[in-house]
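A protein chain is absent from this complex, but the other protein chains hold their places.
Entry: chain A
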Amino acid sequence: MDKFRMIFQFFQSNQESFMNGICGIMALASTQLYSAFDFNCPCLPHYNLAYGLGILLVPPFILFLLGFVLNNNISMLAEEWRRPQGQRGKDPAVLRYMFCSMAQRAMIAPAVWLSVTLLDGKCITCAFCTWVPVGTLGNASHPHLSQGEIQRLLARIPCKEIYDGQELIANEVAVRYLRCISQALGWCFVLLMTTLAFLVRSLRPCFSQAAFLKSRYWSHYIDIERKLFDETCAEHARSFAKVCIQQFFEGMSTDLVAARCHLPRKAPADAGEAAEKLLGITDQGTMNMALKSWHRCKPPLHLHPPALPTGNGWAGEGQPPTHPSAPRKETAAYYSWV
């Protein structure tokens, strides 16, 4: 567990490393998904192509979209793209940089799926088994077979148990041929992708290094600024909630005193903090009323200015709040339950 925690911490400490981590996990997930998937060629003339190409192309599309969904920065990019200009100009280079870096990472898992599928060979064998050149590989002069019959026989190549065209073309020969083509395509695809990645990575310092440094700095800045703003808002919300709840209890306690019409029992001097924290609510009935009031009539989202500094409980000092109607509303609601 410690090992995982260390790896986790390493990835989290650096935002780009974190994204690379997600990217790597998705690539591994993609290979795992392929090996866990039970490929089942239908072995019927028109269904083979649809099934084979579907398995080849639909999961990469899903993985590509998933790569965008799992990337936290997508919402950041959308926000930066759609926000009104305000006092801060928008830099299209930064937006392009963010989009490119997200797209590059999202393309890795689909590329892995395509490579693994092509190198394995089952999809291409299933999809193109009816296109095997019977003339060169098999016995084309086999008589008495219409085109439809030949298609039907060839479609069963991937399913060895039901294959009955051994005189037309040997099953192993056809499978080897198709798999060879599939693997050649797979390796060419991997070579192409790697060459593209190499070119993109190595041509950048030669042409636009300064612009790149600028875009990278400002895209990191936008990310950090958003996170810090969220943290600041969360802290503010915490303080707001604390003061709001404190004022609610103080309000309760004031109303209780007013309702009972007797002198408030001053807590003895040495009861100290515990008495303060009780906020004047010292019996079951009162506590139940406070809880009911909290549920049925939550206080407004408005903090009374004088009570803000410390929490010593008595809101009795002279203070005209800016919205005097609010506490009265609260009191009225409370009285209705007395």
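The definition used in the following text is that a contact is a pair of C-beta atoms (placed from the backbone, for glycine too) under 8 Å apart; a residue touches a chain by one contact, two chains touch by 3 or more; residues count from 1.
The criterion applied here is as follows: contacts and distances are computed from a predicted model.
Colleague: Leaving aside the chains you can see, what is the UniProt protein name of the one that's missing? Options: "Sorting nexin-4", "CAHM3 protein", "Glutamyl-tRNA(Gln) amidotransferase subunit C, mitochondrial" or "Ubiquitin-like-conjugating enzyme ATG10".
Modeller: Going by UniProt, the chain not displayed is called "CAHM3 protein".
Colleague: For the chain left out of this view, which of A:72, A:130 or A:183 touches it?
Modeller: Only one of A:72, A:130 or A:183 touches the chain omitted from view, namely A:183.
Colleague: From the listed residues A:54, A:135 or A:305, report the one that touches the chain absent from this view.
Modeller: A:305
Colleague: Quick one: say which of A:160, A:201 or A:277 touches the chain that got left out.
Modeller: A:201
Colleague: Of the residues A:33, A:70, A:93 or A:137, which one touches the chain left out of the display?
Modeller: Of the listed residues, the one touching the omitted chain is A:137.
Colleague: If the hidden chain were put back, which of A:78, A:211 or A:224 would touch it?
Modeller: Residue touching the chain left out of view: A:224.
Colleague: Kindly note down the residues of chain A that lie in touch with the hidden chain.
Modeller: Contacting residues on chain A, toward the hidden partner: 2-3, 6, 10, 79, 83-84, 86-88, 119-121, 137, 172-173, 176-177, 179-180, 183-184, 187-188, 190-191, 194-195, 197-198, 201-202, 205-206, 209, 217, 220-221, 224-225, 228-229, 232-233, 235-236, 238-240, 242-243, 300-303, 305-306, 308-310, 320, 322.
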